[in-house]
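Take this structure first; my questions come after.
For this view, one protein chain was removed and the others were kept in their places.
Naming follows writing order (A and B), and every chain is counted from residue 1.
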């Protein structure tokens, strides 16, 4: 739930999603769900020549399970807050 | 970090004690990362900053044995999906 919440705060930020097939997609994060499926608008694919099927695509839905990384703007996250939230969630997990 | 008294009872305790520390992460496929850990969850999804990624490149040498080279890449802030993680190693204390 923690990571899902983080992604929700990143809505409307520009992110770079890297898929497990090495496809890199830059776009504006429009929405995310509990599976970390991602909706990106106004996308740009790096090395378009190697992925010609993506040329005419403007917006896309990416299944969470195929994501390797998401590069996020560093100034959009408060790392201290993140660590505290992570410790709190870890505590809740063990108490369960 | 004193791991003996901090009480490591379950695997995730090790990574909890590595928060705000530089960790080494080995991933499935051909990649390794080092970076400062800021968040994780039960799937081992991670959020790290000041990440340096090492990507292994295999040059197909003639006659079987390939040689392994690598390229490095830096990223400011990175979400890493947990299903790709092989291991997380805390900062070395050497």
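Miscellaneous remarks
Keep in mind that, in the parts below, a contact is a pair of C-beta atoms (placed from the backbone, for glycine too) under 8 Å apart; a residue touches a chain by one contact, two chains touch by 3 or more.
Simple rule for what comes next: contacts and distances are computed from a predicted model.
A chain of this complex does not appear here, and its UniProt-recorded name among "DNA replication complex GINS protein PSF2", "MYND-type domain-containing protein", "Sm-like ribonucleoprotein" or "Geranylgeranyl transferase type-2 subunit beta" is "Sm-like ribonucleoprotein". In the whole complex the chain that is left out makes contact with A, B. Residue-wise, the contact with the chain that is not shown comes from A:38, picked out of A:6, A:38 or A:90. Residue A:66 is the one among A:10, A:24 or A:66 that touches the chain missing from this view. Screening A:1, A:57 or A:81 against the full complex identifies A:57 as the residue touching the chain left out.
Residues 19-21, 23, 30-35, 37-39, 43, 52-63, 65-66 are the ones on subunit A that touch the missing chain. Within the complete assembly, residues 26-30, 56, 58, 60, 65-66, 68, 86 of subunit B touch the chain that is not shown.
In this section, only the chains that are shown with their structure count from here on.
Chain geometry summary: the mean Cα position of subunit A and that of subunit B are 18 Å apart. Remark: subunit A residues 1-3, 6-7, 20, 36, 64-65, 67-74, 76-77, 79, 82-83, 85-87, 89-90, 93-94 touch subunit B in the complex.
Taken together, the subunit B residues at the contact with subunit A in this complex read 10, 12, 16, 19-20, 27, 29, 36, 38-42, 45, 47, 49, 75-81, 83-84.
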